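Let me begin by presenting the structure, written as structure tokens, before commenting on it.
Note that one protein chain is taken out, while the other chains of the complex remain in position.
Chain lettering (A and B) follows the sequence in which the chains are written, and residue indices restart at 1 in each chain.
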Amino acid sequence: MPTWEPVNQRGLKMLKVENLEVRYGAITAVREVCLEVSVGEMVCLLGANGAGKTTTMLSIAGALKSTTGKITFNGRDITSFSPERVLREGIAMVPETREVFPDLTVRENLVLGGFIHRGDHRKNKAQMEEMLALFPVLRDRQDQQSGTLSGGEQQQLVIARAMMSQPRLLLLDEPSLGLAPTIVHHIYEFINKLRSTGLTILLVEQNANMALKHAERAYVLSLGRIARQGPAGEIATSSDLKALYLGS
Amino acid sequence: MSAGTILQFVLDILSLGSLYALMALGLVIVYGILKLVNFAYGELIMVAGYTLYLLNASPFPWLVMALAAILMAIAIGLMTEFVAFKPVRSKSVTAVLITSFAFSTLLQNAALLFISPRARNVPLPDIFTQSVEILDVVIPIRNLITIACALLMLGAFSFVMKRTVLGLALRAAASQFTMARMVGIPANMIISLAFAISGLFAGVVAILWLGRIGSVVPGIGLEPLLVAFIATVIGGMRSLLGAVVGGYLLALIDVSFNYGLSQQLLHFRDAFTFTIVILILLFRPSGLIKGRETGLRT
Partner (left out) sequence: MLEKQNLRSLCLLILPVIVLVVLVEIMDIRLYSRIATTLLINLILVLGLQIFMGNSGILSFAHIGFMGVGAYTTAVLTMPAQMKSMALPDLYAVLKVVEINPILGIIAGGVLATVLAAVISYPLMRLSDAAAVITSFAVLVIMHTVMVHWSAVTNGPRTLFGIVNATDLKTSAIAAAIAIAMAIWFKESRIGVLLRATRDDEVAASAIGANISHLRWKAFMLSALYAGIGGGLWAHFITSFSPNAFYLRETFVILGMLVIGGAATVSGAVFGTFAVTIAFEGLRTFENAINAANIITRPVVGLTEIVLACAMIGVLILKPGGIIDTREIGELPIWDRLFAKKPG
């Protein structure tokens, strides 16, 4: 597996979100959210249901328009970019809804994952091989309709599909949602494998313990604002984490 | 009933159904992506018809004229998307619907103003008026051409949708539009592609339809539009296969009415078929062939 970021870039700021505010009609879902992700890092966004984690992720991915704020990626302002342009910049998103294209086979899903490189068959083919090697279950089920896969298999498929575009930053929204603990464990093994290749990850998790075990830094969102931030170890041991989850 | 009558009955259904299926597919491909019931779809057929009429005096062979007519339908289809739908797409479903209705009236009246309210004959090769005799019944060759054309188009379309990246992208966008964008499939490209395919179907339908009726009038698009509505509703608005099945089913209903209803009642055929449409929408809102629920548009 190739390393996409030269090692000497480690620690450089990659993604910067400043003063993000997103509204749904009259409701403000997130406000004054600032966060940063450096090259090679795995950062997690924690918080209770409705704290604004998914909203933040979707804004970065271009699927939601923010009312105010600025999102920069590798020094470039991507705030008003469409989802397809954000992807071309090198940010791929795995949404919590685990959206496979259900009528398409596993392989066809992966082919579409490499849509932006469709002119470069060799690149796509090599990447497809990598992904099928990394996720053996997908190789076994290449020709199966993806709508018929189990939850864990679908999760692997959407991660692999996102990786087909060879992103520099992966947005992972709730990869453990609704999965059995053993499968969650499995998924995190894959995530770690991807990380070892130098991939930068921004992770949203409700399962705080699981996320903090793997991430380097964490932000805790509460009622649409960043309530706490710091190294994962510190956040894990902070006494008020539970209180923040309850939204008080 | 003799074998000949049965053959005629079956061929009537197949040729009419082929036409209906193509009409329905052209409508449903845009519906699938945009959730837009495109009222201006019938006018694409009109545009192709008038192109053929205007090329009548040209020295080109007929096939070139037909090809030009089809290309014109595609071009106008793309144009409606760019000048009319694209600017209102983000606003509301109703706004886009009204726009398509307005655009349909616009094109019709443009034909009225710039060409004529009266019917215009289009050039057709002789083969469209010839017929063959099989099992003692006279079969117009145009019916056979229609069936062959439809099989070819459906085959090619199904190949594109199943085997090419763009076809897969279209299918993905029809079921999960936002997710498709998040894997890098550009929304505008997919929508334009859908309109181009819709125009292609309208163009081919126009040639085959004109082969039956021989002339073009400004209001020519209404009947194919109604047919496409009914067929898609019967078959299911979310499914491409449903549109095809709906087309053939509608032809079965229509041809049976033609054979079975008295002249008096035949006048009310449209009322009957539309009543069937309403009943289907009431009891099976997603049509006879269910597609998947689709995600929201942004």
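Quick note on the criterion: contacts are C-beta pairs under 8 Å (C-beta built on N, C-alpha and C of every residue); 3 or more make two chains touch, one makes a residue touch a chain.
Because the structure is predicted, anything quoted here is derived from the model rather than measured.
What chains on display are touched by the one that is not shown?
Its contacts among the visible chains are B.
Which listed residue (B:Leu11, B:Ala24 or B:Val37) would be found touching the missing chain in the intact complex?
Counting the whole complex, the residue in contact with the absent chain is B:Val37.
Based on the whole complex, identify which of B:Leu7, B:Leu54, B:Leu67 or B:Ala84 touches the chain you can't see.
Here the residue in touch with the unshown chain is B:Ala84.
If the hidden chain were put back, which of B:Thr5, B:Ser58 or B:Ser116 would touch it?
Missing-chain contact among the listed residues: B:Ser116.
On subunit B, what residues meet the omitted chain?
Per the touch rule, subunit B residues meeting the hidden chain are 31, 35, 37, 84, 87-88, 91-95, 97-99, 101-103, 105-106, 108-110, 112-113, 116-117, 222, 226, 229, 233, 237, 267-268, 270-271, 274-275, 277-278, 281-282, 285.
Operating definition for what follows: only the chains that are shown with their structure count from here on.
Using CA atom averages as chain centres, what separation in Å is found between subunit A and subunit B?
42
Which of the residues in subunit A come into contact with subunit B in the complex?
Going through subunit A, the ones touching subunit B are 61-64, 82-84, 87-88, 92-93, 95, 99, 101-104, 108, 111-113, 115-116, 118, 161-162, 164-165.
Which residues of subunit B touch subunit A in the complex?
On the subunit B side, the touching residues are 165, 168-169, 171-172, 175-176, 178-187, 292, 295, 298.
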